Every structure is written in structure tokens, then in C-alpha cells.
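Note that this complex is displayed minus one protein chain, with the remaining chains in position.
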Amino acid sequence: MYDIERFYRAKDVPDAVRALEADPDAMLISGGTDVLIQTREGKLAGCSLVSINQLPELTGIRIEEDGTIVIGGAATFSDITNNKALQSRIPILCWAVDQVGSPQIRNVGTIGGNVSNGVTSADSASSLFALNAVVELTGPDGVRRLPIADYYAGPGKTVRQHSEILTAIRIARADYENYGGHYIKYGKREAMEIATLGCAVCVKLTEDKRRVDDLRVAFGVAAPIPMRCHETESKAKGMALDADLLDAVSQGVLAEVKPRDSWRASRAFRLQLVSELSRRALSRAITFAGGEIHA
Amino acid sequence: MLDIITMTVNGREQEVAYDVRESLADTLRNRLGLTSVKKGCEAGECGACTVLVDGRAVNSCVYLTAWCAGRSVLTVEGIKGPNGELSPIQQAFVEEAAVQCGFCTPGLIMTAVEIVGTGKRYSREELKKLISGHLCRCTGYENILNAMERIVEETWEKHGVS
């Protein structure tokens, strides 16, 4: 039994917002795979919970008329992986969230929760960074949207206000169309893992498929929060698809990341992974974008 | 903090009085006597407590009973035939010696029910990923995969579409 002091099951989003406003100690629970674990550990013992678990208005996935992808905050990882519209548009995200925890966790864990935990190891986060995703928050004052990079305020922290709910993740057509993307999760095991390092790469090639038109390289666990390597990205623009490109990217990122030493992995090891994973993810992303590396 | 919900458990719709602090595993084990639901870690890391909620495998130790209102829950107690005969999945586990200490077994069988329910044919590698949310210390997974492969094949041959 969980040490839950108060539990309120919200009927819809406005109801959840009201419940949060009414209780300054309340916190949201969605899939529960993090909140319940922390409750059991004692960190959140005695918590007051407002549940948005599987609220129908938050679980939908749709494509708006202008091609914008809208993923409900309570969409589960399985929902995303199995969604045909997403598979054809942003396979990188379908693939990335299919690496989270285990099949059972993916059946209940949600993308909103994954992002709102604010942890750097979240498997969805680096891909969302590489897709220039926009976070939609709904609160007492209505809806606001901000780029995902601005959502993270620090390790375990986001800019979400107490009574706000992450209602959707949005990705504009221009941010995914004609991009090839790939995410590599590096863990010590091949399943049931927390990423030692995660690397997501999205690349758009020139029309002749011979050069980089646009590149986005994002990492998880390479810094206290998920991050992009903007300098490396801009240097790569225009480069031919050859060994120099792979070298430039896999070397360039080293100057931008700030991994930590921890008992889970040393800084030196993480740097090795940063370099190697970016090289491998970029190669795959180029293939997915219709290009070929000429080594 | 007792509350009452209506949920379908192993095919029977029923009212269940439960404490809102309970995990689904707590309720199934302690209130409904469905002790096939095992607790190995209480953190969603071992899969021993896996049950199906509306057909999807979840770790019932990190899933609140409060979320089950109006939903259908299936445990291993609910998959036997009307006269107590083993389901083909259970039979495969028995015959392939996929069972040793048996503690991870009910959970794995529930994941197998979800997999078989798709009617799809999976390769051994795909099956590995699909059952990767279960830890087993006795079998090295070898005979479990043999049982899974067999039941998936059998089902596909009978009902499947490629």
C-alpha cells in the first residue's frame, strides 16, 4: 500500500487544474511509474495526488491541418510507438520511447511524465530536442506553449507551474518533414535500463542527397539536463556526407557536452560514448534521410 | 480511505471495496485472493506482478486500483478453461519446462496472453523484446522463449494472418 495522504481522480483537465489550485501540496500523477516509486521510497510519502491517469482528452495523438503533430501529454509510450501517423512522420520518437524501461512500463508510462520529471536520462527527451518539439501547458490562466529546451529549468526541474498540466507535445511540419532521425540509447543492459547516455540525431540533406542541409544533435545524460549541440550542428551544415563529417560531428560534440562523473559511469567513459554514439546515430540518420556516407 | 469501484476481474464484473492507497497487486492479492500476482520488487523492475488491464500488460505493483474503475483485469487464475483445463499457453510452459521456481511464471504467462492476443507471428528476437520486462533467475529464459515461440506459432497457424 502506498503512503498517499490524499487522492483525487480528476474528471478532465479543468477539473485537474482546479484540484491543483485548491491544494498547494498536491502533485500530478499520470502513468504513476515514477511518482509511485518515489512514494514507496519515502521521498513522496504522505503525498497528495491529483490523478490525470488516462484522461481521454490527454491521450490522443493527431495531425493538425498544417501538418503539426500533437501528442497528448498522457499518451503512453506504447501509444506513440504503435501510432501509424507517427511511425511515418517521426519514427525516431516511436523508436526512442520504445527503449523506455520495459513493455509493461511503456504500456502505462506517459510522454508528459517522462518530460516533466526533468531528468536528463528521459528517453523521449533527446529526440524531442532534436525535433524542436514545443510543450503545451494548460493552467488556470489558459494555455501557453514553449520550446522544449526552455521547459527544462535544471536537474529534475521544469518551468511548469504548480497548477499547470503538460497537455500536449507539438512538433511542426517543418521540423520533421524530410528529416532522417535516429536515437541510440546506451545502457549496460539491452532492456530495463536507464540510459548511461542517449543520443538523438535529426538530419536533413540537400536535394541531391550529397550534403547536410540541416543537422540537430541532442543528448541525454551528457549534461544535467537534455541538450543540443548547436555549434557542431551549424558547422556541419553544408558538409559533404563523408568521413570528415562524421569526424567533425563526433569531435565537435565533445566540446559542447558536460557529462558528470558518477558511480553509474565516469565522465571519461561518457565522453567516449558521446563521440561514438553521435557518429553512429548520424550515420543511421543520414541513411534514413536517403543519403549515403562516402567514407 | 475505503472506496468502491466496479471492475471486471477474470471475466466477472464486480464491486470491489478497496483502499485508494492500494496498488492493483495489493487489491488482487489481499482482497480478491488472486495470489498468482507475485511481488518481486514493488518498483516495476521485475515483472512478477504483471496482469492485463484492458488487454495490456502492466506491472500491477506500480498501478493503482483506483485507475481500474470500469476496466477489465485478467490474471493467470482467469485463463484456465471452463473445466479447469490449462490454456494452450499454460500447457506450452508446462511442456517446455519453462517453469522452475515458478515465481516469475504467472506474470510471464500474462505477457504471453497479450502477445498471443495480437494474433501476429513474431520471431524469437521480437519475442525477446516483448518479454523483456520480466526477470527470471532460474531458466536463463531459454525454455520460456521456447514455450513462447511454440505458442505464437501454434496460434498463428490456427488463426493468424501474416
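Which chain is which? They are A and B, in the order written, and residues in each are numbered from 1.
Throughout what follows, contacts are C-beta pairs under 8 Å (C-beta built on N, C-alpha and C of every residue); 3 or more make two chains touch, one makes a residue touch a chain.
In this section, contacts and distances are computed from a predicted model.
Novice: So which of "Xanthine dehydrogenase molybdenum-binding subunit XdhA", "Spore germination protein KB", "Multifunctional fusion protein" or "Cytochrome c-type biogenesis protein CcmE" is the UniProt name of the chain that got left out?
Specialist: Spelling it out: the chain absent from the display is recorded in UniProt as "Xanthine dehydrogenase molybdenum-binding subunit XdhA".
Novice: Kindly state which of the options B:17, B:69 or B:97 is in contact with the chain not pictured.
Specialist: Of these options, the touching residue for the absent chain is B:97.
Novice: Could you please point out the subunit A residues that touch the chain left off the display?
Specialist: Given the touch definition above, subunit A has residues 1-3, 42, 45-46, 186, 188-194, 196, 263-266, 268-269, 272-273, 276 touching the missing chain.
Novice: Tell me which stretches of subunit B touch the chain missing from the display.
Specialist: 21, 29-30, 34-36, 38-43, 45-46, 48, 75-77, 80, 86, 90, 93-95, 97, 99-106, 109, 128-129, 131-132, 134-145
Quick note on the criterion: only the chains that are shown with their structure count from here on.
Novice: Report the inter-chain centroid distance for subunit A and subunit B in whole angstrom, where each centroid is the mean of the CA atoms.
Specialist: 29
Novice: Residue numbers of subunit A touching subunit B in their complex, please.
Specialist: Where subunit A meets subunit B, its residues are 1-4, 7, 9, 32-33, 36-37, 40, 51, 53-54, 78, 101-105, 107-108, 190-192.
Novice: Can you list the residues on subunit B that touch subunit A in the complex?
Specialist: So the residues of subunit B touching subunit A come out as 1, 19-23, 26, 42-45, 47, 50, 56-59, 62-64, 66-67, 111, 129-135.
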